[in-house]
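Below: one structure in structure tokens.
Apart from one protein chain that is not included, each protein chain of the complex appears where it belongs.
The first chain written gets the first letter, and so on, giving A and B; residue counts start at 1 in each chain.
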Amino acid sequence: MAPVATTFFFYVLSALTVLSGVLVITRKNAVHSALALIVSLLGQAALYLMLYAPFVAGVQIILYAGGIMVLFLFVIMLVNIEKSQREDQFNKQWLVGLAAAIALGALFVLVYMKGRALFPDRAIQMPEQSNTQQVAVLLYGNYMFTFEIASLLLLVAIIGAVVMAKKRI
Amino acid sequence: MSPIGTIHYLVVAAALFILGVIGVLTRRNVVIVLMSIELILNAVNLNLVAFSRIWGLHGQIFAIFVITDAAAEAAVGLGILIAFFRNKETVNIDEVDLLKW
Partner (left out) sequence: MLDYITSYLSSDTTPGSAGNMFWAFVYIVLIFLGLSVAVIAMNWLERKILAHMQVRLGPMRVGPHGLLQPVADALKLLIKEDIMPSQADPFVFWVAPLIVVITSFTVFIVVPFGPSHAVTDMNIGVLFMLGVSSLSVLGIVMAGWASNSHYPLMGALRSSAQMVSYEIAMGLAVISAVLMTSLNKEGTGTLSMIGIVQAQQSQQVWFIFKFFPLGLIAFFIFAVAMVAETNRAPFDLPEAESELTAGFHTEYSGFRWSLFFLAEYSAMIAVSSIAVTLWLGGWMRPFPNALSGETWDLVFSLVPGLTFLFLAAMTFYSTARMPKHPYFKIQTIGLGGFGAVLALIAVVLFIPPVRDRIQDIFWFSAKVASSMYMYIWYRGTFPRYRFDQLMKVGWKVLLPLGIAVLVLTAVAGIVF
């Protein structure tokens, strides 16, 4: 399908994603933070669509925005106490943390500038019409073992979460 | 404006990663720290999918596994949070300072 106004949509969506990311880490109210994270996740799903990855976008919307964030909202509603909104939001070593993050940012900039030649901009021909089929061929072919391990991991996580949250073990 | 290439997506992913790191290192509320970890995982996913556009579908498969992993980790992390909250009635991460209580 012919891409339409790619540049405009990229800048709008990435601004939305990054801005919601800033809101996630700066809000006092945990519910507002969760809402901002949902917006960020949906913006990312749209970015995946622009990268011709519709299946990953669909999985992101169902699992992340529709599953994990519902879980987060439930837990926030369970543990939300008004007292935590009136305390200090940032801890004692916020300056050191910020400096470390800025150093990390500088490292990223350095790596990207030096290694720019290593990721060429040629895009391979990935037709969007058969993306799910190709992902399925790889997933159940090369990555079958990983798939089974992921399902085992989910089973362990279910049992772990149930045991953790029970009142009496 | 130059046409959108891979580097643009990598910069967005790096920005999200740094925001997630700042959130983990500076916030006190446990739930917001967990949400910042989700931001970090998302940044990694964006990186993987951006590279999969030039090097094959393996990046997308890896991204699907990362999303599955994030779901499992969020579930267990929130379970731990609930167990912790039942004892101490606070969501301040600075209060988790005893080896046993």
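The definition used in the following text is that contacts are C-beta pairs under 8 Å (C-beta built on N, C-alpha and C of every residue); 3 or more make two chains touch, one makes a residue touch a chain.
Note that the structure is predicted; figures quoted are calculated from it, not measured.
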item	value
Shown chains touched by the chain that is not drawn here	A
Residue among A:I38, A:V79 or A:M164 that touches the chain left out of view	A:I38
Residue, one of A:M50, A:M69, A:A101 or A:M164, that touches the chain absent here	A:M69
Residues of subunit A in contact with the chain not shown	1-4, 29, 31-32, 35, 38, 54-55, 57-59, 61-62, 65-67, 69-70, 73-74, 77, 128-133
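Assume only the chains that are shown with their structure count from here on.
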item	value
Whole-Å gap between the CA centroids of subunit A and subunit B	6
Residue ranges of subunit A touching subunit B (in the complex, touch as defined)	6-7, 10, 14, 17-18, 21-22, 24-25, 27, 30, 33-34, 37, 40-41, 44, 47-48, 50-53, 55-56, 59-60, 63-64, 67-68, 71-72, 75-76, 78-79, 81, 83-84, 87-94, 96-98, 100-101, 104-105, 108, 112, 116, 119-124, 126, 134-135, 138-139, 143, 146, 150, 153-154, 156-158, 160-165, 167
Subunit B - residues contacting subunit A, complex	1, 3-12, 14-23, 25-29, 31-32, 34-36, 38-39, 42, 45-46, 49-58, 60-61, 63-65, 67-76, 78-83, 85-86, 89-94
